[in-house]
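And now, chain A:
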Amino acid sequence: MALQVVTANRIGDGTVVYLTRGGGWSERIADGQVSRSDEERDALMAVARAKAEIPEVVEPYLIDVVEEAGVVRPVRYREEIRAQGPPVHPAFGQQAAGG
Partner candidate 1 sequence: MYRYDEYDQTLVDERVRQFRGQVARRLAGELTEDEFKPLRLMNGLYLQLHAYMLRVAIPYGLLSAAQMRRLAHIARRYDRGYGHFTTRQNIQYNWPKLEDTPDILAELASVEMHAIQTSGNSFRNTTTDQYAGVAADEIEDPRVYCEIIRQWSTLHPEFSFLPRKFKIAVTGAPNDRAAVRLHDIGLIMRRGDAGETGFEVIVGGGQGRTPFVGPTIREFLPKKHLLSYLEAIMRVYNQLGRRDNLFKARIKILVHEAGAEKVTEMVEEEWRHIKDGALDLPAEEVERIRAHFAPPPYETLAAAQPAFEEKKRADGAFATWADTNLAAHKVPGYAIVNLSLKPVGGIPGDATADQMDAVADLAEHYSFGEIRVTHEQNLVLADVRRTDLHVLWRKLRDIGLATPNLGLVSDIIACPGLDYCGLANARSIPVAQRIGNRFADLKRQHDIGELKIKISGCINACGHHHVGHIGILGLERKGEEYYQITLGGSADQDAAIGKIIGPAFSSEDVVDAVETVVNTYVELRQNGERFIDTYRRVGKEPFKERLYAAA
Partner candidate 2 sequence: MPLLKDGVLVDDPWVTVDDGTQLPMDGPAMVSLERWQAHRDELLGRNAPLGIRLKSDQSPALIADDLDRFAVVALEFPVFRDGRAYSYARLLRERYGYRGEVRAVGEVLRDQFLFMLRCGFDAFEVRDENAAGQWREAVSEISVVYQPAADSRTPVWALRHRRSAAE
């Protein structure tokens, strides 16, 4: 079972966010709630879709992640860039905060 987290963009300002354990949204993927089973995954997406209805966020979707030494990282490079900020602008996004 692949590990996954839910990501989306915040409705008002478009910022990339991750669904957290408390059912909120964080700009840090590290705060993301990791699903470890089909049931957990479906439950997370149900929460996210409900929040997209409000609307708190836009277009929530699941991404595959890996956990290395307790740190959550996206599998795909695209999602790594999305999580960190554009590599050509190191001052923008989470990369500026040191990850």
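A few comments on the model shown:
Quick note on the criterion: contacts are C-beta pairs under 8 Å (C-beta built on N, C-alpha and C of every residue); 3 or more make two chains touch, one makes a residue touch a chain; residues count from 1.
Selection criteria: all candidates are chains of the complex that A comes from, given by their letters.
Please read these numbers as outputs of a predicted model, since none were measured by experiment.
Touch between chain A and the candidates 1 or 2 in this complex is found for 1 only.
Looking at the complex, you find that chain A touches candidate 1 at residues 9, 11-16, 52-55, 58-59, 75-78, 81-82, 85-89, 92-93.
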